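Here's the structure we're looking at; comments come further down.
One protein chain is absent from this view; the other protein chains keep their places.
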Amino acid sequence: MECDELDIDKIADKAEVFVTALPHGISKEVIPKLIEKGKRIVDHSGDFRYKSVEVYEKWYNTTHGMPHLLDLSVYGLPELHREEIKNAQIVGNPGCYPTCSILGLAPLIKNRLVDTKNIIIDAASGVSGAGRKTDLPYQFCECTENFKAYNVSTHRHTSEIEQELSLLAGEELTVSFTPHLVPMKRGMLATIYANLNCEKSTSELIELYKEYYKNEYFVRILDEGKLPETKFVAGSNFIDIGLVVDKRLNRVIVLSAIDNLGKGAAGQAVQDLNIMFGLPEHRGLENSGLYL
Amino acid sequence: MECDELDIDKIADKAEVFVTALPHGISKEVIPKLIEKGKRIVDHSGDFRYKSVEVYEKWYNTTHGMPHLLDLSVYGLPELHREEIKNAQIVGNPGCYPTCSILGLAPLIKNRLVDTKNIIIDAASGVSGAGRKTDLPYQFCECTENFKAYNVSTHRHTSEIEQELSLLAGEELTVSFTPHLVPMKRGMLATIYANLNCEKSTSELIELYKEYYKNEYFVRILDEGKLPETKFVAGSNFIDIGLVVDKRLNRVIVLSAIDNLGKGAAGQAVQDLNIMFGLPEHRGLENSGLYL
Amino acid sequence: MECDELDIDKIADKAEVFVTALPHGISKEVIPKLIEKGKRIVDHSGDFRYKSVEVYEKWYNTTHGMPHLLDLSVYGLPELHREEIKNAQIVGNPGCYPTCSILGLAPLIKNRLVDTKNIIIDAASGVSGAGRKTDLPYQFCECTENFKAYNVSTHRHTSEIEQELSLLAGEELTVSFTPHLVPMKRGMLATIYANLNCEKSTSELIELYKEYYKNEYFVRILDEGKLPETKFVAGSNFIDIGLVVDKRLNRVIVLSAIDNLGKGAAGQAVQDLNIMFGLPEHRGLENSGLYL
Partner (left out) sequence: MECDELDIDKIADKAEVFVTALPHGISKEVIPKLIEKGKRIVDHSGDFRYKSVEVYEKWYNTTHGMPHLLDLSVYGLPELHREEIKNAQIVGNPGCYPTCSILGLAPLIKNRLVDTKNIIIDAASGVSGAGRKTDLPYQFCECTENFKAYNVSTHRHTSEIEQELSLLAGEELTVSFTPHLVPMKRGMLATIYANLNCEKSTSELIELYKEYYKNEYFVRILDEGKLPETKFVAGSNFIDIGLVVDKRLNRVIVLSAIDNLGKGAAGQAVQDLNIMFGLPEHRGLENSGLYL
């Protein structure tokens, strides 16, 4: 496969939609021009995931170069925004951690079953989550046989999670979010803690999740006693969700797993494209995962 | 090295102290006889970690075979029980997760700085934490390139953590504890969440931790901005602790790392032996860790 | 997916062909009955890979339970035996090491370019090559961060390689074959040494390989300066072959890589099935490999 110099005029005629995967802030040289030409965009950076320029600028510590385009953009999480995605001109493809966290919490938040002041999201990702960087911390000998947290309390994805959960809750809420690095290539698991504000058993909540996601092809709610593992979703666009209610503490622990490169990135972009063009939502995403 | 058939009479004369590493419940054929002969014991199972037979029997779902010996036993965490260990006849060597979790929380609990109703311990261990089992889930192809939680809300170590933290708090407290399996051999990291009941900065809490552990050779409190990684303690008896205060939420996140086979098992047993026999506490434990 | 008790009569009506993957020697309870019913078989064990019962019995150290069926069987390496496979009643699906080794050597042997007395095949496989065994040597902590040889000079696949290379050479030849275990799931690489009996450059031999395999969809001959890596073929049915002539020694080093579960097992079985039923040979095998 060959790469060419970027020439907007030259490429613009070739397609109706463009998938951009530039670092945040960089695509302001590209996307506005494509929008002017009436093209549609699915963007992988953080630039089009926010409703509020202020939130973006605070967490990304930079100026947003195209704030006027935010009105044209939709947060590309199909399970929450499918209708808006259909006709969106710009889709901001969600981050991997937000996808995993928001879908794990949505049924609880939407149904107002938990205390919104004590939500803890403890998550872990394979090394491909860092991109294809050659920095020392991603060198084989530094990563393998190691486990660590990073960006504790400051990771940008926190703001993305809070935006979407607040929308669902109908109130502003905040969460603790802590990412970790696992010595594996692909895969992401979120372990989510929330205090129940009512009495619910594990099986009752599982039923509620199954109902909530009953029309969602890519969301698999596991039966009681089963827990997600990243290897069951690696290579796929699925998200596996399991949960356990700790009766002693009246607290629910939700586990959700995705492939950070699948449902957490390129897979979800394809899902969005399918929705934007009226194609079957799983077109090109039939793989059931690698396992081995 | 050769193994012999176990003959209590034959071995009893050979030493003053015996280190036992049988599964819980099994050593009741061995330890009472050694105690009768006036021997001292450092035991690796869960049998001698509890003050309350009831708690043990509930979490281990079995009958305790030697409840009369619990009065002779001490919980072998030197940083909390050094004086008792000195003359203990039986030392119950702590579990790996409890060692990592309790030492990470002790300064906060002892100083009554956190809400004791919302303590979350999210931890992860290398595969050697499961022992040298040949069960399918510990096979190479099942473990590598995978990350998962297990025993969610039911892991036995929860009760051990709660016993010791309750002692420190002067009140009964409960915690959420969730273990995860990391595709690496050695190493354990606990990510601990607690709501502050006062205003404290990251640097203030780090100072408080440094003060609390100022005489502890094996506890290393990291400076602000540094976080523990399992590779920094692998092969050693050290525990590395770092922390971050999330001002937005007035919540502290404590990270603590040990080698589950070192400070989490055999290393701590040696530390206990040194204390029991008046030897320098780090005798035989000078290794600084492997890193690579 | 559910498994049923094996009932030959019940399953026989359901298909024209059966894929068997029982350990060698075991399928004698199954295959003869299916053959009687006129069914075709693709078998994964060593039972139907040999022309000579004696060679099989010597290397497998057992009696062959169905020697009369060997006349109905074909060695299922499509690149060498495509025509026979088309109408074969039994196809003995080749071993992973033989597939990798034979295809790496075939152009040299067929063209009589190397000394047949000094062929060395040094090969390495991921852990899935051992099957899904729960033996201690395949436990995570035993495999990871380790590299070793096994079955040195006694591995059964040696005899399979020798059978096929002797056929190509038109003379009996023997080889050294040494397998190694790599801490990875999938993938197999053979490093093959042979003394040239003439003067040939790297590029000349690459051309000769390209010509030899010009009609083979699943054989990719790499250009000069490129070498195969297992990650380029993992998840695929491709075999990548590269080579280097060491002018100093007039020796050629051939590198060939496959996915031991793809071209080395199930993938090749599908390729055989396609040939047996006149389907496009790459039906169901279009995956280009995972890489990441």
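In this document, chain identifiers A, B and C correspond to the written order of the chains, with residue numbering beginning at 1 in each.
By definition in this document, a residue touches a chain if its C-beta (ideal position, glycine included) is under 8 Å from a C-beta of that chain, and two chains touch if they have at least 3 such contacts.
Nothing here was measured: the structure is a model prediction, and the numbers come from that model.
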Could you tell me which of C:Glu57, C:Glu84, C:Glu216 or C:Glu229 touches the chain that is not displayed? C:Glu229
Looking at the whole complex, which of C:Lys10, C:Lys33, C:Arg112 or C:Lys148 touches the chain that is not displayed? C:Lys148
Residue among C:Asn87, C:Ser176, C:Ser203 or C:Ser288 that touches the chain left out of view: C:Ser176
Contacts from chain C to the absent chain lie at residues 118, 120, 122, 124, 126, 141-142, 144-150, 152-153, 174, 176, 178, 180, 182-187, 189, 191, 193, 195, 227-231, 234, 244-246, 248-249, 251, 253, 255, 257, 292
Which residues does chain B use to touch the chain missing from this display? 128, 144-145, 185-186, 235, 261, 290, 292
Could I get the residues of chain A that touch the absent chain, sorted low to high? 127-128, 132-136, 138-145, 183-185
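Rule of thumb we're sticking to: only the chains that are shown with their structure count from here on.
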Quick check for you: compute each chain's CA centroid and the global CA centroid, then name the chain with the smallest gap between them. A
What is the chain whose Cα centroid lies farthest from the Cα centroid of chain C? B
For chain A paired with chain C, centre-to-centre distance based on mean C-alpha positions, whole Å: 42
Give, as an integer number of Å, the spacing between the C-alpha centres of chain B and chain A. 35
For chain A, which residues are shared contacts with two or more other chains? 144-145, 185-186, 292
